[in-house]
Structure formats: structure tokens, C-alpha cells
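Input: one structure, supplied below.
Note that one protein chain of the assembly has been removed; the remaining protein chains are unaltered in position.
Should a chain be cited, it is by its letter among A, B and C, assigned in written order, with residues numbered from 1 in that chain.
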Amino acid sequence: MNDRATDGERPLSELNWGRWGEGDERGAANLLTPEVVKEAVGLVRDGRVFSLALPIGEADAPVLPGRPACQHYMRIDGGDYAAGLSRRTGFQSVDDVVMLPTHGTTHMDALAHIADEHRLFNGFPLSGVRSNGAARLGIDKTPPLVGPGVMLDVCALRGVESLGPGDVITPADIEACEQRQGVRVRPGSIVLFRTGWLSRFASEGVSAFKSEAGIGMAAAQWLAERDVAAVGADNFAVEVIPTESGKAAPVHRALIRGCGIYLMELFNLEELREAGVGEFLFVAAPLRIVGGVGSPLNPIAIT
Amino acid sequence: MNDRATDGERPLSELNWGRWGEGDERGAANLLTPEVVKEAVGLVRDGRVFSLALPIGEADAPVLPGRPACQHYMRIDGGDYAAGLSRRTGFQSVDDVVMLPTHGTTHMDALAHIADEHRLFNGFPLSGVRSNGAARLGIDKTPPLVGPGVMLDVCALRGVESLGPGDVITPADIEACEQRQGVRVRPGSIVLFRTGWLSRFASEGVSAFKSEAGIGMAAAQWLAERDVAAVGADNFAVEVIPTESGKAAPVHRALIRGCGIYLMELFNLEELREAGVGEFLFVAAPLRIVGGVGSPLNPIAIT
Amino acid sequence: MNDRATDGERPLSELNWGRWGEGDERGAANLLTPEVVKEAVGLVRDGRVFSLALPIGEADAPVLPGRPACQHYMRIDGGDYAAGLSRRTGFQSVDDVVMLPTHGTTHMDALAHIADEHRLFNGFPLSGVRSNGAARLGIDKTPPLVGPGVMLDVCALRGVESLGPGDVITPADIEACEQRQGVRVRPGSIVLFRTGWLSRFASEGVSAFKSEAGIGMAAAQWLAERDVAAVGADNFAVEVIPTESGKAAPVHRALIRGCGIYLMELFNLEELREAGVGEFLFVAAPLRIVGGVGSPLNPIAIT
Partner (left out) sequence: MNDRATDGERPLSELNWGRWGEGDERGAANLLTPEVVKEAVGLVRDGRVFSLALPIGEADAPVLPGRPACQHYMRIDGGDYAAGLSRRTGFQSVDDVVMLPTHGTTHMDALAHIADEHRLFNGFPLSGVRSNGAARLGIDKTPPLVGPGVMLDVCALRGVESLGPGDVITPADIEACEQRQGVRVRPGSIVLFRTGWLSRFASEGVSAFKSEAGIGMAAAQWLAERDVAAVGADNFAVEVIPTESGKAAPVHRALIRGCGIYLMELFNLEELREAGVGEFLFVAAPLRIVGGVGSPLNPIAIT
């Protein structure tokens, strides 16, 4: 449990500031202590490995309108050799480049991603995020997240294929999922919510970015009090849209900026669901982009 | 042990073709069975997590001349807000994109990366690798590599800070490292070689790309017979350059194309070395770039 | 007039092959001789200069679905200075990069853009266009087009704001425009057609890429016989879509590949129209992208 007081007027807005030191840039990743890691490793039973990432391709990826598409270009390819390119050395190699919006596919938000009143998590000034990247709280400061993973299947709880736009996930939902699935959110947990949004994107395309089911502020508070390390979902913003208050991105502000808790989006949880997996060793290692404010990700669950 | 015969004229060139089925696109990742994963999980003792990735930044990265630099651009940043941008919503978010040569920082080669006589691993035609990516053996076909990691510190074995250009790592070196470090390369192992090359790059810059210490063909054969899943190193090509025979990239041809064994390059093994770690749970999940022939990577060791 | 025979079964398909030499890579730009340039310069009366380019921006540009958007990123900007960046030198500079699909805004097709039966203009093999660009007929081989420009306002001729999807522009239209506007298409002319398509894009967005008004095969033949150097339009393909025969891109094949005549698309002809200008000195200098198969363009008319 997070023993810090969370009541009062702005309960989460600066909750974990200073908790891990004035200069801390890792936030809730600090909860992933060797003890927590060892405990999480103990969750492995079968030795099965699941990738929770969407494929990255020009046409497939659910990229928020306004962001550029993921792009993939070959610098040299088999076509070149078929067209007559030859190397004296008698063998052939191929090479490529990718251009990725860091939030345009399965990804992790850096702690530098969100500010309020021009302050980032732990009080670092937003003005340190410049054209050459985030001087503080960049994704390169985030260690690989290795810890106890739990997937809460809110769709299964409610008996639907997909939650509806604007549906709020509440603390009662979380606790009902825990009970139904026989799992437990604990300090250091990486909690993944299954909302069914990806199936809506598959059928609706970019118009599915207008609203989504997600966690509300009460759930955010519950998660912060339970002292989780990270929260992910199969939607594009973790939090419900439109928001309950009408204010923009309150969960982002509370969790990322107030608590240093990592948000992760556009996860594919379908294989986990099919396998009936609830708890697992979670591993997600963001690319060490210096000053990056997010990273594409291939998160995995080991069961 | 890999019970397939490896003697004869071209011992490794098609060794594992057909071994996991005609249509197989995972190669030696097939060795990472649930049993192997569980065994590897059993290597965790302390719960410490090490990132083996280099930072990705325009100036830092050792990018082979000819490849473009890693590029990072902000789509919106703190400077914009400092300059007067405001949102009615009262909060601020920032966003970015990255452009990466897939082999220009810590990375994994896809099995589609290397061909010989216009065939890729398992006999797939090179002509399937086109401007829209690799139809077969792309990095999106590679599952996350989760298995038993072993780091062989050849520098420590020889008592040097860095091996010299052209120094060949031999089976005798591997076995001496095993004995000296009390570790063992086993079926499904992910084997990482420490050559000290990164320190040469730090001092010599791009001229350090002309040659390097690395494994020779005998070591490649030894590793294939031991049936490893992947081989990584702190240099740019795993294999020694210039090669022993003068022919180009024989280890790449033998291991990637002949055996379906993954090669991974530009690893930072310094923290592992400082911690005196030899065996660990290795996890590396490449980005799921559709048709990609490589992926930037943040590989981790859990000890 | 082009005195080469154009009748027979495949009248235009190889019409100008060999006309300017076996190794020629300039095609109909050869028609822009010093004499033609001088004549074109003589068209200047008022000294007014018109840009015929669309603005290049992420949201504005009519980019064919499937092509990436035009992207513009700042490497250093005023926000950075507002956020506190300072230089001892007491001044400030800013810098940026652009990423452009070469056919994604106002542009010129290179002669290497179109092949048929695996041959480009003048018989060069398509196989010479590889990942490192076009070995032959790349846009770097195209000289700046400077010559007599004529804008044919087919909308005005028909008394409509915009032609409709599938409307075919015929030789009779061209001749009626010549007469109505008092202009003349001549050898070496750069002919620009006003179809009103941009106004359709403004109202319909990407769905306006499904079809368009444009020139048909008879007009293409007429233009080739008149021996023009280039043909541009305010639509995305110059030619009518769907095509008359149902076969793909017959005008592209005939004019680019058969005749070496340049096609240019997504021109903004509205200011010319408002000014009532029909003939002018036309200047368009493509970027000298080595091996490029097209170039973004800021074409101009001087009247």
C-alpha cells in the first residue's frame, strides 16, 4: 500500500513527488525492487511467453489522427539482387530503417510525456523538454519494467465483447475482476485492462479514436493507493474518454505526473485472454531513446 | 546437443533447414520451449535487472558509416509551451517521433537479413524481401527471445581491456570461459561475448568499424553443435573482421542462414561485467515491424 | 509538330525512343532548346510572377492514401530559446528537416516513374530502378524546365466550377480552349489543364482520389503530335480516372514512357485563372535528387 495521504483537494496531483528523492527520474519503477522482481519471477508456472504488441506496419497500426503513420523503408532488399545487383562476395544482405511516432503503436509513455502547470513529475520543469528531447524524465531514464503482471478482463466481467465508448472502469470493477479471476493487484503490480477497444478499431477505423472505455478517476486513485508501478490497456489512452469531469486527461495527470506511474497503451491482450492467463511475469523494456517522451514497445507476459 | 551431422563440405550452410518444418519462420527460437524458459527462469537469484542496450541518440550511437544516424524529433515540446502555446485544458503534453536504422544501435538481426545463393534460412527465396519488407522471416515472425543467458568475458579470460582487431574467438576460448566463470552453454542458450569493442569505438570513432575481434568459424560450428538459440556481442558483427578465410560474413551465413540462429549486436555488457554476472534469464523482444529485417532492441538480463 | 508517325497499332508506346539518342535521359526536355527558351522569354509582358505550388504541410496536402504525409520537424526552434536555451554568441538560429513523398504534393514525375513490359522510356530497363534509386532517367537527369507555358481552362470553357469525376478532356476541348483564350499549344509547350479538382478535394477530402476528370487518350495523342515538352494539371494524375479503356494509366504509359513527355500534378492554377493569364514563361526546377523518381516542385509562371 502507498501510505501517503491521498485525501484532500488535489489528492494525487503531487502524491509521489520527492518520495524517491528530489532528483529521481524513475518514478514508480522504483517499486520494482529485487524482492518484487523475485516474487514476480515466482509467478511463472508454464514457461509460456506472450507478446502483447501490435504489429507495426503502415496500414495496420491504430495511429491517432495527426500523428504520422509508422513507416518502414528498405535500404537494400532482395528485389535489388533479383534486378541484377551482385556482390563479389557471393552472399546477400538486406537492410532497412523505421520511422515511428513513439505513441503510434503499442508503447509506453515516458514520465516526461505529461505536465500540469508547467511541471512534470517530481517537479521537474516542462521547459526542459526541448527540440533535442527531454532533459529529465526521458524514456532513457526508465529502467526495463520487470514485475508482477495482472490482466483484468473487464469485458469478461461484464459479459461483453467490448466496453462501450465512455464506459468508466471503477474500483468496484477492479475488485470484482480480482475476485472473479483469482488475482490480486499488489504494490509494484503492472496492471493491464482489457476493454475490447481494439475490436472497435478493427471495425470502425480512426473514428474509434473519438471516445473509449477506460479507467476513471476513482480507479486511478485506487491504483495509486495500491501502489502499482504501471497501468496498461488495449485502448489508446488507458483512461475513459470523454472524461468524467470534462477536463482533459485527468488520469494522465494524476498517474504520470502526480504519481510517476507509467501508462502503456495499444496493448494486444487477446492471446492472454484466450489462454485464460491472469497473473504473469511482465517484462517491457522501452528503447533507450535519449530524451524520448515515449517508446514503441514489445511487452511480454511469461506465465 | 544438435544431433544433426555437421561434418562434410558445407557443414553449417543448411544445417537446420526443415528441422522445424518447411514453413518455419522462427528458426532457433523454437529451442526456447516452455521447459527451457522455466529452466532459464530458475537462473534468477537476486532479482536484479540489467539493460544491455546502448542509448539511442544522434551523436552517441555507433552507426556503421553509410547508415543514416538515429534521429529523434519532437512534434510538440516544452519549448512550445514556454513560447506561449496554451491549451484551454490547462495541462500540457509532448510528443515525438524516432527514425532508426534497424541495425544502427543495439539490435537483433531478423532471419531475413542474410542470404546466400539467393536463399534465406529454411530455403525461403531472397526475392521475397522487397520494398515493402520481408514476406518471410521478417522480425515480426520472431517471438520474444526468453531463455538462459550466458555472458562469456573473453577480455577477462585474456586479461585485456579489449581484444584487438582481427582477434579470433575460438572454441577453446569458449570452453575456457565456461570453466573460468563456472557457466555452461546449453541447448537454447543465448550466448553473449564480451570483446571490449565498445571501448575502442569510444576512443576511435567510426574508424573502429574497419575491423573487430569476434568469433571465428570454428566457434560458430561449436555454438551450432551446442544448439544455441542466439549469439550476441558488444561489437558490430559478432564475427571477426577481417574474416579468417577472407570471404565475407561466413559466420552470418552459417548461423543466421544455415542454422536459424539469431545474431545480436552492439550490446553493452559493462554492467553485467561489473556485477560479475555470468548466467541469467535473458529477455529480448524485438519490435514487431512487419517485414523488418532487424529491430532496435533493449535486451535485458535478470539475475 | 512531331513528324514521327503515330498511327498503327501502338501509336505512342515507343514514339520518341531513340529520337534524341540511345543514351538520352532527358526526353522531351530536349525540345526546350535555346531558341524555344528565348521565344518563351518573349511571352513575358507584365513581369508578374505566380507560384503554382500547393503549400506543403501535414494537414493541407492532398496526399494519395497509402503515401505517408508530408512531415516537417524542427531540429531547434524558438521554443527552445523561450525555454531557456542560450548561446554565448548572443544570437539565435533555428533549423528543420522535411520528409516528403515525392508525389505527395505539387510535383513532377521523373521519366523513371513509369514502365511497361519492364521497360522505361527510351528502352531503359525497369530493373535499373533499385533501392538506391533510378540508375537511369532519375529526376536528377531532368534539366530545369524553362519554356512556353499555356494554361487551358477547361472549367471556364464548359462554364463549370469543376469538371466531374470521369469527365474526359478531348482534342476538341483543347482546340476550343486555344480559340477561346487566344493561346496556342506549340512544340516545346508546357501545357497546364485546369479541371477544378482541387476544389473537389477541398470539399471531399481523400475520397476525391477515387476518380477525376482529366485528359483521355485522344488528347494525349494530340499533345504528343503537337510535340509538347510537359503536361500538368490541378488534379492528381493528369489523366481521366476511371480511364476510357478500363486499362490502368494509359496516358502515363503513352506520354512518360512512350514519348518522354513530363507529367506534373497537383498544380494550383487558381491565381493564374483569376489573373486571366493564358500564356507565360514557365519555369520548374525539380530538386536534383539522385535517382529520384519524382520531385516536389514550386513551378512558376512569369507573365
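Here is the rule we go by: contacts are C-beta pairs under 8 Å (C-beta built on N, C-alpha and C of every residue); 3 or more make two chains touch, one makes a residue touch a chain.
What you are looking at is a predicted structure, and each value in this text was computed from that prediction instead of being measured.
Peer 1: Considering the complete complex, identify which of C:Leu12, C:Leu31, C:Ile114 or C:Val277 is in touch with the unshown chain.
Peer 2: C:Ile114
Peer 1: Looking at the whole complex, which of C:Thr102, C:Asn122 or C:Gln181 touches the chain that is not displayed?
Peer 2: That would be C:Thr102, which touches the missing chain.
Peer 1: Quick one: say which of B:Gly42, B:Pro68, B:Gly164 or B:Pro242 touches the chain that got left out.
Peer 2: Candidates B:Gly42, B:Pro68, B:Gly164 or B:Pro242; residue touching the omitted chain: B:Pro68.
Peer 1: List the residues of chain B that touch the chain left out of this view.
Peer 2: These residues touch the chain not displayed: 58-59, 66, 68-69, 71, 74-77, 79-80, 83-85, 99, 127-132.
Peer 1: Across the whole complex, list the residues on chain C that are touched by the chain not included here.
Peer 2: 32-38, 41, 44, 46-49, 51, 53-57, 60, 67-68, 72-75, 77-79, 81-82, 87, 89-103, 106, 112-118, 125-134, 140, 143-144, 146, 247-249, 252-253, 281, 283-294, 296-300, 302
Peer 1: Spell out, residue by residue, where the missing chain touches chain A.
Peer 2: These residues touch the chain not displayed: 71, 73-75, 77-85, 97, 131.
Everything that follows uses one rule, which is that only the chains that are shown with their structure count from here on.
Peer 1: Counting only Cα atoms for the centres, state how far chain A is from chain B in Å.
Peer 2: 25
Peer 1: How far is the middle of chain B from the middle of chain C, if each middle is the mean of its Cα atoms, in Å?
Peer 2: Once rounded, the distance between the two centres reads 46 Å.
Peer 1: I'd like to verify one number: the distance from the centre of chain A to the centre of chain C, where each centre is the average of its C-alpha atoms, in whole angstrom.
Peer 2: Taking the mean C-alpha position of each chain, the two centres sit 45 Å apart.
Peer 1: Of all residues in chain C, which are in touch with two or more distinct other chains?
Peer 2: Residues 71, 74-75, 77, 79-80, 83-85, 131 of chain C touch two or more partner chains.
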